[in-house]
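Note that this complex is displayed minus one protein chain, with the remaining chains in position.
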Amino acid sequence: MDDAVERRVVGPAPHIAAPTTCTHIMLWVVAALAPSALWAVVTMGWVAAQLLLICIGVALATEYLWNAIARRPQTLTDGSALVTGLLLAMSLPPRTPWWVAAAAAFVAIGLAKQLFGGLGHNLFNPALVGRAFVAVSWAGVFAAAPSRGWFQTLPEVTAEGFDAISGATRLAVAAADRAASGAYGFDLAAQYQPLLLRNLEGSLGEVSAALLIAGGLLLIVRGIIDWRIPAGYIGTMALVSWAFGADALFHILAGGVMLGAFFMATDYVSSPMSKTGRIVYGVGCGLFNAVGRFVGAMPESTTFAILFMNGLAPLIDRMTRPRTFGWVKRDA
Amino acid sequence: MARQVFRGGVHPPEHKEATSASAIQWAPVPARLVLPMSQHLGAPCVPTVAVGDRVARGQVIGSVDAMVSAPIHSPVAGTVTGISDTLTTGGARVAAVTIEPDAEQDLQGYVTVTADDERGRVRAAGIVGLGGATFPSVVKLTPPKDMHIEVVILNGCECEPFLTCDHRLMVEQPERVVAGARHIGRLVGAKRIVIAVESNKPDAVEALRAEAGSDVEVQVLPTRYPQGAEKQLIYALLGAEVPHGKLPAATGALVHNVATAAAIADALEYGKPLTERIVTVTGEVARPGNYRVVLGTLVSELIEIAGGFSGPVERVIAGGPMTGQALASLDVPVTKGTSGIVALAPGVAAPAISGDQPCIRCGRCTVGCPMGLEPYAIANYANRRMWDSAAARRPIDCIECGVCSYVCPTRRPLLQLIRLAKAAALAKGVS
Amino acid sequence: MPKSIRLVIAVLVACVSAALGLSLTYAATAPRIAEQDRLAEERSLQAVMPDADDFEKVADAALLEAAAAAAGPTDLKDVYLASEAGAHAGWAIKLASRGYGGPMQLVIGLDTSGSVTGVSILSMNETPGLGTKVLTESWFIEQFVTLPAGFDDADVRALDSISGSTRSANGVRNGVAAAGRVYAAVLSGEEGGAQ
Amino acid sequence: MSTISQFALLFIGGALINNILLTRFIGLCPFFGVSGNMETSMGMSLAVVFVMMMASTATWVVWEFVLAPLGVGEFLYIPAFILIIASLVQFVEMYLRKSSPVLYRAMGIFLPLITTNCAVLATATEAAKPGFFKLNIPVGASLSLGQALIYTLGVSIGFGFALITFAALRERLELASVPRAFRGSPIAFITAGLLSLAYVGFSGWFGL
Amino acid sequence: MDLVLIAKAVGALSLIGLITSAVLSTAAKKFHVEVDPRVGAVVGALPGSNCGACGRPSCFAVAEGIVAGEVPPNACVAGGQSVADAVAAIMGAAACEMASVICARGCGGGDRAVRVYDYAGVPSCAASNRLAGGPLACAWGCIGLGDCERACPFDAIRMDARGLPVIDPVKCTGCGICVRECPRGQLTLLELVPEAAPIVMRCNARDKVKARRANCTACCIACKKCERECPHDAIHVIDMLAVVDYEKCTGCGACVEVCPQKCIDFYGHRPGVDAVSADGAGPDVETPAKIAQEA
Partner (left out) sequence: MNEWIRTFRQGIGIENPLTVLMIGLCATLAVSTQVQNAAFMGLAVVFVVTMSNILVSVFRNAIPSEVRIPIFIVVIASFVTIVDLVMKAFVPGIYQVLGIWIPLIVVNCMILGRAEAFAYHNKPLLAIADGLGMGIGFWLVMVVLATIRELFGTGAIVWFETTLVRLPAGYAPPSVLLLFPGAFLVFGFMIAGTRWLGERSAARAEARACRR
């Protein structure tokens, strides 16, 4: 017998594995987000690129340093820190000061992820924790003037009665209008096109809803994410907006809903795993996001809605366990 | 009739093209045969021959008086040269009889088995489930009194990648398969006989249909792993779930592998004992193909017969790559349950994992599990040695198909952990 | 003695002594507390209308009811009539507006024309360091004086808020706006009430 | 404001917006003590809802008909309320143990833990005499019995909900490879911190 | 001084006190349920680690069992004699003598044992053992993936650099969980030895000496030097394997010195020496055992 094969590997069955690895999944997410990120850089300019670089850089550096200090194996190659950094950047407004972005990335990786044991162990979506942390900490920074492009027709309005976390975006203006008179001071239907294609208010991830939808659909088609979460999310969002007497389409397109529904809420680690659970979770995200918009203090509540549902995910998982083959009732 | 798609499952690359068209050929009898006394599930046999004895082809060399067991016959005419321990493909050390075959072999003749009734002949022929489970067939042919078998299902799905031995059998000897099906149906008094074949074997379907009369149905099922798992097969054909903790007979169905059915037909019609089987030798070997191999042939010999390795090999698998066993040593004998020998090249074999891979909770294992379990949860608890929590997630129901490990993007050895949890749960008496 | 009686007596003794102790303490402190409260109120009234020398609580039930209705969601506590050297100088309105950590008690001084003479915060429950900026950043309170006579909600809304403590700042702003509404709805027609 | 919307506001305000555990820090001992196990926290939540409702009824009645008419409420209500609640809980515990072993096993065993639970005292006191614990009651300075009970129901359900959520999170935490120094209570506190960060999103709902 | 107010206060509070205490004391009588206070006391005496070595799910369950008389007072294996005495004191019964044992390892293989394949799977001895009987050529040797380390409820076992468990005899309570968890445990890789056991055998291979030597360089070669040197007739080669007779062994160390394979070792309390030798260092490593020996 050939000596070269005398000593071989013995492992447990199965002896073959599906080609999709964790790194593949993460790279697909990056690929799905890349067009939106590039478009943001093209339309918003250098500030957006800076923000992307800072968030991704700090996220990777934090991951690397943590592993080095804790003497754990390096995990940069799994791509999760890259995705976290990218998602975080997409969720921040372009004029975010560099130190706020860096702090957010540091909190995302250090506090929300590595402190809980790294990839797979975090209970909350790291990017959202990072964003929520800085949004609560430096609310004023987020209220800073957004990068205004061609879309100058909206009146400059200070958002009375609201923590204007996303700046004076269309949403904020809409909310202010609604609070003041119960009606909207501008034509919502006219906003569809800019929101879909080229919107310079709010965060990097709000530039083009169309590109985000395309990316999300790509991930669904590739089997990377489950359609149930975005479907439940966006569907509920539309339904609740309609129930509140608002323009459903406007509310779906505006703000961080698309980024949240396709990329944030679908984060594997912090969302439920069963099919039913994912629907419940998506519906919950949509419900809290929509209700938060109409009764809340902030014009946008995507971050907190998803974070809240992250907290509920283990509970949902517990309540929606799949039925075991051959068992009649769940608790038989 | 209800045709269901079972829940979950995967469709791994089939890799069957290398052998699916190659006709079954006899493998030459090697210079030495090692016959373990335990080639089946149940009580191991005791050698009934001594060193130096002459044995004839088909002569009983090991048996034991137990309900769940199967005697072992000499596959050749030859001389017993030793009785000692050997390693099996599963890594266990069991007693074995070593036989040196005579130079001249008549592989057509054999000592026929005798018994009072037909079931007795199946028992005496040492027939076990040839799909890999090696459960003594006679036990399955004797269902409990309170259960009535309505349907006999012959399992010709062969959903494991690489393997084509059942496929070739169905193509080349459909008459034996159909005859076996009729025998089984008659023995258990079933009203319906169904042969289930996956859609990727149209030639087998055609061959079987040509043989099957009006009494035997040939059903084509979608190609999806693990279609050949007993419970999933019954569900796909009958739409009935085998209740937890019950035998498949509870749904009125009895499932036998097509090769087993052919062996039963041989035993009943010709009194032929089980002394050889068809083995698919494939992967990184020079002449992949289906070989009719006398039991006791060493895997190393078999690989030589197939032309030796044709490239670097990382794992050699006995059985299919999804459920088979990686061999630590190639000097282990082919036994009744060895359906294939697959030599996996480094790129094809699952990468060797080391240490604690993180679960990223992607849910692929849960979606893929044909039993509706949550493999990640069982494995996570088993990994932390939280056996009670693991047992609460029903590892007992796991059919060990390996889909969870296969789909896991971080390559966690989920099935291995679930097996540990299962063992722990069984030890604590959870059922 | 049966055990149950012993238990009852033990609890009774504890209750009686606690009640005694507390009522004695209360009796001892009550006048001082009342005095302190009065002083605090006086100080805050003085603060919002430094020129006035006398404040008199308005007792007209109908007027108070109308004022409370005008104040809307904010909780109107009292209305004081301020006089300077015997002449009617304006009003001080005490109300509870909702801040971040609960109600904040505000006193707002209005002169007879309805412009703000001063705002002071009697008590609040805001997060120290955040909500308390409405106190520590003095420009915030002072800016209300710039409101025009007979201001309305929109005027108040146009004033600056404090970034990071928007909710507390809004509490104050809503209080001032409510005072403006009370003036517009009730006080402007009163011509000094008593006069 | 209509009665129904007032009730809804009282309920949501108590349950989510001003969650007594995560935004007011009241009742934290059982929050960290009992949440290690899902079944326990469910029993505890049930017991808390039950006890809070009873306690609020009792304190409201005592305030309305004894302390306030006599004019001694200002300085007596803390001892009076605490006495009533403690005795009530003890009584229920004894009663359950004797009369309904099933119910006792489900929630009765948690009653001694609740006897001195700050959350019960705070909520019952607040329901009878708003303002004391600054729990931010959305409507008015005093509540009717119905309002008090709805408010209490909201708070207690918010308590139970947060407790069960947290227990489910901790169940997952058991499997996490947390750095050594943070295992156990530190990571539990940090988890609670992140959970309460999610509750920040509710602050300001309906202007509360 | 407002006497009316004081009277009202006293009246109100005592009224409440009267009602509550009356209700409570009646209820205490009416709803009285007998609970054995000894259960709590016994729980207090037990270690509370819920290790399960006694075969009961938790310390509380044992306490209930003890009070109910279903379980003997010395049921707690981990707690040892002191706990048994404490429990017995609560129960008013005399505790039975406990055989004082600690756990020892019977393999010195580690990196000196031959491995036949590379293992790729769950880093667990039990899992590895299920695959082709583990990677070791020797069927009795320590697989070295640390199931015992993870199973030990008392943190008494550490895997050393050679891939062998080191047992701290001070922390070890002799609960036997590691013996049960070790897939080779039934082959006495880990065994319970008397607490004052200064000598342990580091090989338990049962195959032929020739096979054994091919599998591992640290095995017992049945040279019988130890048997000849032992002044107390306490070590014998039985079935080609040296076995210590703890009834006779005094821990003099004569066998340790002559063993050419260095597979006999000090462990536990050595008479006349203060320090305790850790189990496991192996003969090549500088250890407290060696230091104690030299001292």
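Just so it is clear, A, B, C, D and E label the chains in written order, and each chain counts residues from 1 on its own.
Heads up, the rule we're going with is that contacts are C-beta pairs under 8 Å (C-beta built on N, C-alpha and C of every residue); 3 or more make two chains touch, one makes a residue touch a chain.
These figures come from a predicted structure and were not determined experimentally.
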Legend entry - Displayed chains contacted by the hidden chain, counting the whole assembly: A, C, D, E
Legend entry - Option from D:14, D:43, D:79 or D:130 whose C-beta touches the chain left out: D:79
Legend entry - For subunit A, the residues touching the chain missing from this view: 99, 103, 111, 133-134, 136-139
Legend entry - Those residues of subunit E which, in the complete complex, touch the missing chain: 17, 20-21, 24-25, 28
Inset, instruction - Touching the hidden chain in the full complex, which residues of subunit C are there? Just list them. - result: 3, 6-7, 10-11, 14-15, 18, 21-22, 25-26, 28-29, 32-33, 36, 39-40, 123, 125, 127-130, 164
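As a convention for this text, only the chains that are shown with their structure count from here on.
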Inset, instruction - Specify the chain pair with the maximum number of C-beta contact pairs. - result: A-B
Inset, instruction - Point out which chain occupies the most central position, where each centre is the mean of Cα atoms. - result: A
Legend entry - Centroid-based (C-alpha) most distant chain relative to subunit C: B
Legend entry - Distance from the mean Cα position of subunit C to that of subunit A, given in whole angstrom: 44
Inset, instruction - For subunit B, jot down the residues that touch at least 2 other chains. - result: 325-328, 352-353, 355-356, 383, 413, 416, 419
Inset, instruction - Could you tell me which residues belong to subunit E and also touch two or more other chains? - result: 5, 9, 12-13, 16-17, 20-21, 24, 28, 116-118, 120-122, 127, 131-132, 135
Inset, instruction - Using the touch definition up top, name the residues of subunit E that touch subunit A in the complex. - result: 116-122, 127, 131-132, 135
Legend entry - In the complex with subunit A, residue positions of subunit B that touch it: 7, 10, 12-13, 161, 231, 235, 241-244, 246, 300, 308-309, 312-317, 321-328, 330, 342, 344, 348-353, 355, 358-363, 366-367, 369-374, 376, 394, 397, 400, 402, 405-411, 413, 415-416, 419
Inset, instruction - Show which residues of subunit E lie in contact with subunit D when the two form their complex. - result: 5, 8-9, 11-13, 15-17, 20-21, 23-24, 27-28, 30-33
